[in-house]
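Quick one: the structure is below, and I'll ask about it shortly.
Shown here: the complex without one of its protein chains, the others still in place.
Take a look at subunit A:
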Amino acid sequence: MSNAQKRLLKEFKKYSNPNNKLSESIISLTPINDNNLFDWIAIINPIETIYKKGFYKLSIKLSNTYPLTPPIIKFITNESQIDRDEQITYQIPHCNIDFKTGEICLDILKIDNWSPIWTLEYSILAIIYLLNNQEPNSPLNIDFANLIKLNDKLAINSIINYYIK
């Protein structure tokens, strides 16, 4: 068993232990199926942010070099019609998240700033933190970054809530 598998198995055990509570914002954090620990799904409800009404789905892909390399985490924005869940919001307007692909621009998830002590849970929490701390100077969603720069709270909130189901 490779080091990555061992470590992911430890994390899996931790998250599936009912005595161990995840953060309230994380609804679930599990591998897609038991046989493949390199492919996870997280569902978040970022209650302490301006996105608090929405449930979002994240895909987490890991390589065999984890935890030496960061996980690749994306918001799921292009789920096929069959798999779509009524509860989940598939569009997220955020200046550091690509609106079409769901790609996330977060420095600690890049290889130069990643640290192997971060687990999947911490990575998700970092993303939730990013939701409320938008960084309009390195945007992936330029239109939304402009709103953030103008600090037009009414527009920001109404756009976010427009997409939430």
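Everything that follows uses one rule, which is that a contact is a pair of C-beta atoms (placed from the backbone, for glycine too) under 8 Å apart; a residue touches a chain by one contact, two chains touch by 3 or more; residues count from 1.
We take it that contacts and distances are computed from a predicted model.
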Among "Vacuolar protein sorting 45", "RING-type E3 ubiquitin transferase", "EKC/KEOPS complex subunit CGI121" or "SKP1-like protein", UniProt-listed name of the chain not shown: "RING-type E3 ubiquitin transferase"
Contact with the hidden chain (one of A:L37, A:I73 or A:L140): A:L37
Hidden partner chain, touching residue among A:P67, A:G102 or A:P139: A:P67
Where the unshown chain meets subunit A, residue by residue: 1, 3, 5-7, 9-12, 14, 34-35, 37, 67-68, 115-117, 119
